[in-house]
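Note that this complex is displayed minus one protein chain, with the remaining chains in position.
Chain nomenclature is as follows: A and B, assigned in order of appearance, with residue numbering initiated at 1 for each chain independently.
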Amino acid sequence: MKNMDSVVCTFCGCLCDDIKVSSKDDGTIEIKGACANGKGHMEEYDPSPVSPAFRGEPVSWDKAIGEAASILKNARSPLFYGLSSTASEAQRKCVALGDRIGAVIDTTSSVCHGPTGIAMQTFGEPTCSLGEAMNRADFLLFWGCNPMIAHSRHFTRYSLMPKGRFVPEGRKGRRAVLVDVRETPSAKAVDRFLRVKQGCDYEVLSALRALVQGKSMEAAEVGGISREELVSLAEEMKGCRYGVAFFGMGLTMTSGKDLNVGQYFNLVRDLNAHTRFSVIAMRGHGNVAGADAVLTWQTGYPFAVSLAGGVPVYGPGEFTAVDMLARHEADAALIVASDPKAHFPAEAVAWLDAIPHIVVDPAFPLTARGATVYLPGAQYGVDAEGTYYRMDGVPVRTRAFRERHRPTDEEIFDRLLEEVSR
Amino acid sequence: MAEKENSRNCVLITGRTQAQTKGMHLGKTGDFYANAVSVAVMHPEMFKTMGVEVGCTLRLRSDSGEISVRSESDPGMPADMVFVPMGPVANRLVGPDTGGCGMPSFKGIRVEVTPE
Partner (left out) sequence: MSAKTVGIIGGRLYDPANGIEGEVRDVWIRDGSVVAPDEADRNGAMIIDAAGMNVMPGGVDLHSHIAGAKVNHGRKMCPEEHAAHKRSRLEGGRSGAGFTVPTPYMTGCMYAEMGYTTVMEAACAPLVARHSHEELEDMPFLDRGMLITMGNNEFLFDCIAKGEMELARDFIAWTLKAARGYGIKVVNPGGVENWKSSRSNVGSWDQDVYGFGITPGKILETLTWAADSLGLPHGVHLHGLNLGTTESAEHTLRSVREASGRLHLTHLQFMSYGKDKKGRFANRTQELADAVNANSNVTFDVGQIVFGPATTMTSDGPFQYNLGRMTGHKWFGGDEENETGGGIVPIRYSRKNKVNALQWVTGLELFLLAKDPWRVFLTTDHPNAGPFFCYPQVINLLMDRSYRMEVLETLPESVRKRTILGEIKREYSLGEIVTITRAAPARVLGLVKKGHLGPGADGDVAIFHPADDGCRQPKCRSANGCKRKMDFPRWVIKGGEIIVKNGKAAGEIHGKTLHVAPPFDASVEKVIREHFGKYYTVSFDNYPVQDCYLPSKEEVPCR
């Protein structure tokens, strides 16, 4: 029996690194400290070697790599997508591959926090690391996110519950407000829930900004929230010692998208005229922050990058995967550590099914069904070590608690690079 | 969309659920996942208004497509809103237009909800 401490869960952007794993002699493992999502992510993966596949049939690695390279070499408009659940070492090699063949590279950000990136590029972003929330925050704002479901240890490990240096009373030393269109389990865990009317986040945020800036409000309500509630919220935020605002898809996916996030960022900026306030995006995948970082440092841009002309060109709306697929502008695709057939609009999925596509993934995602080539690598955080970036950008090295029988994603991209360069 | 008898015009939002996430880990090609993502959730009052039982099959139609799924209720939902877990079923209702920013409208889609 082997015990391993400080294991890093790679499921979501919380990247909890205090997990304990016991590996028994009979091969079973026991995971302690992870939430149900993380536990499932780590337990359900079977590290046994799996054959790659070509047109659904098991083939050798040489054959699979050769066919994949051939698709990439012959493509006139290859699209790389995903990257968010693999390590930065693999992400870097994937971008190098894209540079070599002139691909368009997009990450899962485009259907998650891409609008957040656009807002940051427009307005800036006053942010902090998660430990500042734990140690300092006496006020928390959650907007359009549901941490109990999607980031299940967020409340307990980072934000609502933990005792911090300047919040020694923990939960009792904090006030938390959650804004959403529906009352979720997360809404029930905080002190105040404000129900916003669908599609009215921008208006409500604008009203809050005006109130924080000292203006008075005549309307009785905005976006379904009463003037009294808004005035009270603005006062409470201005009066706290250190506030942290979290947010999710409720802002990025709803009409307004990057403009919603921009208003949220500007609200936080306005609050800094009165007190200290920071904002943290609830990044979904375990290493989407890493994909952001790697693509930025290798091309200058965080997602939606075309390398087709030899120089990086940025184009949300033009080089984002859903758009490329919906407009039939990709003639081949490399899907890495993501599942667009599960998560993209049907029309985009239909085109993906129509073009040659390669899937690199340790599990068998929906996207692998019907893929031309399937390359099953190891899973970082379970049977491979690699670097992951937490939602706040803190980089952690994952541990491997199971023996590896498969190539890592990094090794797969090394081979593809070699093969396309022949 | 004109309202047929028993139909309601609603706003659709999609998102994560615990079952949908668990289904991902068990495998998206499996039954657990398929079941987890094939459900439409509304406020209990909505079922009363439409004169149907919780658990009935609902057809949801948007400009992009339509689905038929079982239903559940959640008192946390507002009126005239329906929630479907993110996934390939919901995505038949989501259009590919991203308004130039790359993000489709996964939340806030107009749908017509009709009991089957």
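One rule holds for everything that comes next: contacts are C-beta pairs under 8 Å (C-beta built on N, C-alpha and C of every residue); 3 or more make two chains touch, one makes a residue touch a chain.
Since the model is a prediction, treat every value here as computed from it, not as a measurement.
Chemist: Give the labels of the shown chains that the missing chain contacts, considering the complete complex.
Modeler: Its contacts among the visible chains are A.
Chemist: So one chain is hidden, and I want to know which residue out of A:21, A:42 or A:134 touches that hidden chain in the complete assembly.
Modeler: Of the candidates A:21, A:42 or A:134, A:134 is in touch with the missing chain.
Chemist: Write down which of A:121, A:206 or A:232 is the residue touching the left-out chain.
Modeler: Result: among the candidates, A:121 touches the missing chain.
Chemist: For subunit A, enumerate the residues touching the unshown chain of the complex.
Modeler: Its contact residues with the unshown chain are 5-6, 8, 17-18, 88, 92, 96, 99-100, 117, 120-132, 134-136, 157-158, 164-166, 241-242, 269, 272-276, 278, 292-293, 296-302, 307, 309-312, 314, 387, 389, 393-397.
Here is the rule we go by: only the chains that are shown with their structure count from here on.
Chemist: List the centre-to-centre spacing of subunit A and subunit B in whole Å, with centres computed as mean CA coordinates.
Modeler: Those two chain centres are 23 Å apart.
Chemist: For the complex, which residues does subunit A have touching subunit B?
Modeler: 36-37, 40-41, 43-44, 106, 110-111, 114-115, 118, 146, 149-150, 181-184, 187, 195, 197-199, 249-250, 252-255, 257-258, 303-304, 316-317, 320-323, 325-326, 339, 341-349, 363-366, 369
Chemist: Which of the residues in subunit B come into contact with subunit A in the complex?
Modeler: By the definition above, subunit B touches subunit A via 11, 13, 15-18, 21-22, 24-29, 64-65, 74-78, 81, 83, 86-88, 91-92, 94-108.
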